[in-house]
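Excluded from the complex is one protein chain; the other protein chains are retained at their positions.
Labels for the chains are A and B, by order of writing; each one numbers its residues from 1.
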Amino acid sequence: MTIAVSSTEKSMSGTADLRFGRCKYFAVYNTLTKECTFVENEAINSNQGAGIAASQTVAGLKAEVVLTGNLGPKALNVLNAAGINGYKIGQTTIENAISAFQEKKLSQITEPGRPQK
Amino acid sequence: MQLVVISGKGGTGKTTIASSFAYLSDSDLIKIDCDVDASNLHLMFDGEDIEKSDFYGAKAAEILSDKCINCNKCIETCRFGAIRFINGRTLIEPLKCEGCGACVLVCEEKAITLDHEITGTTLITKTQNGLISRAEMIPGAEGSGKLVTKVRQNANIIGSNKESDYIIDGSPGVGCAVMASITGCDYCVIVTEPTQSGFEDFKRIYELTTYFGVKGFAIINKYDINPLISDQIKKFCSDVNMPVIGKIPFDKLVGESINAGCPIVSYEQSIAGQSIIKIWNEFKNRTGE
Partner (left out) sequence: MEIVVLSGKGGTGKTTVATNLAQVLNMNYIDCDVEEPNGHIFLKPTIEKQIDVEILNPVIDKDKCTLCGKCAEACQFNALATVPTGVMLFKELCHGCGACMIACLQGAITEVGRSIGIVSVGNTDGISFMSGKLNIKEPMGGPIISKLKEISKFDDHKLLDSSPGTSCSVVKTLDGADYALLVTEPTKFGLHDLKLAVALVKEMGISHGIIVNRNIEGNSMIQDYCESENIDLIGEIPFSRKAAELYSQGLLLIDNPEYKMIFETIGTKLIKEASRRSSDAISGN
């Protein structure tokens, strides 16, 4: 399974970004190979609809799961349509977010959240 | 807590109220001026710009004249009338270009580029009453909504270490910049005035805030200019269940305070200032903030 985590840095020990549409990178983790690659989120510079473009990016990366702080209504809409589930994380590192997900400690994001303060 | 001060109609007293609230609260409160094409909040506080960065806003197309063969395809494609053939050259008028890239797609000569352009400057201003996140948009630039979002993000960066409170001075209207200012706020204060224009615009901005699910409060500024319309506004508010948290009398000192660059609440003898102090306390009581 492929997991995408919104990230502020290009490192497994780096801090996760609680914003989805305007996060800096996506950490893309493959649970079989245990490999993690980092992809720049081009949507960060979007004038509008960053959540939509970011959703498109993670769908293109074949992610099945997204770990992030919040999902806006449009992003949630696109992810749902692409069959990708979002799970909520708090202030944490990329590796801790992934283990928390694997240990089934995260709850699924089913309602659009408000933009991160 | 995030509070946005908006009005629909311009010039009803947003900045007078926002600067007063900022003055009355402790200096930890972060001030955000989202009126990016006419930012005034910083004029009410002595301050110094401690951070300044270029802001790359909307994209704009540009024609590489050495590759362009003046085939006219882009001119026919552009729906915004931004491309013209002048003096033997095909040119893009940057102020009219929306950055959609349709021209790039039809250009077979690959003579058009599409890049982010600098559309403003974002600033952090340090004042005696704390920090202001603000921006100066280049007059005529596209994409003020994005700049508003950026100004709010900059404020969040300043405030990320602790659970900070934010007050946002919004812009007039109901369009993209206003929507970008309201989204994600906990509370909005709508400043209106008892004029037919003010009331009509109030109804439109009220309708907009309901879409964002933001808890709203109304303030009637210069209420004694037309007590009859003030009553109509109060009636409307009570019908839609929006609390009116105060009325401010017409006070000539307000203009003077703006020119002196001091929030009106710092004038002890000002009747408008006294009302705003009451309103701020009322706001805090009602929200528990």
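Definition applied: contacts are C-beta pairs under 8 Å (C-beta built on N, C-alpha and C of every residue); 3 or more make two chains touch, one makes a residue touch a chain.
What you are looking at is a predicted structure, and each value in this text was computed from that prediction instead of being measured.
The hidden chain, counted over the whole complex, makes contact with A, B.
The chain that is not drawn here is touched, among residues B:G47, B:G130, B:P194 or B:G246, by B:P194.
Taking the complete complex into account, A:V78 is the one of A:C36, A:V78 or A:I109 that touches the chain left out. In the complete assembly, the contact with the undisplayed chain comes from B:L114, out of B:M1, B:L114 or B:I277. Residues 43, 46-50, 52-53, 55-56, 59-60, 74, 77-78, 81-83 of subunit A touch the missing chain (whole complex, contact as defined above). Subunit B residues in contact with the hidden partner, per the touch definition given at the top, are 7-12, 15, 35, 37-38, 40, 43, 59, 77, 79-80, 95-96, 98-102, 105-106, 114, 137, 139-145, 171-179, 193-198, 200-201, 204, 207-208, 211, 222, 225-226, 229, 250, 255, 258-259, 261.
Everything that follows uses one rule, which is that only the chains that are shown with their structure count from here on.
Subunit A and subunit B, compared by their mean Cα positions, are separated by 30 Å. Those residues of subunit A that touch subunit B in the complex are listed here as 22, 45-48, 114-117. On the side of subunit B, the complex with subunit A involves touching residues 2, 56-59, 99, 116, 143, 145-146, 153, 156, 159, 164, 166, 176, 183-184.
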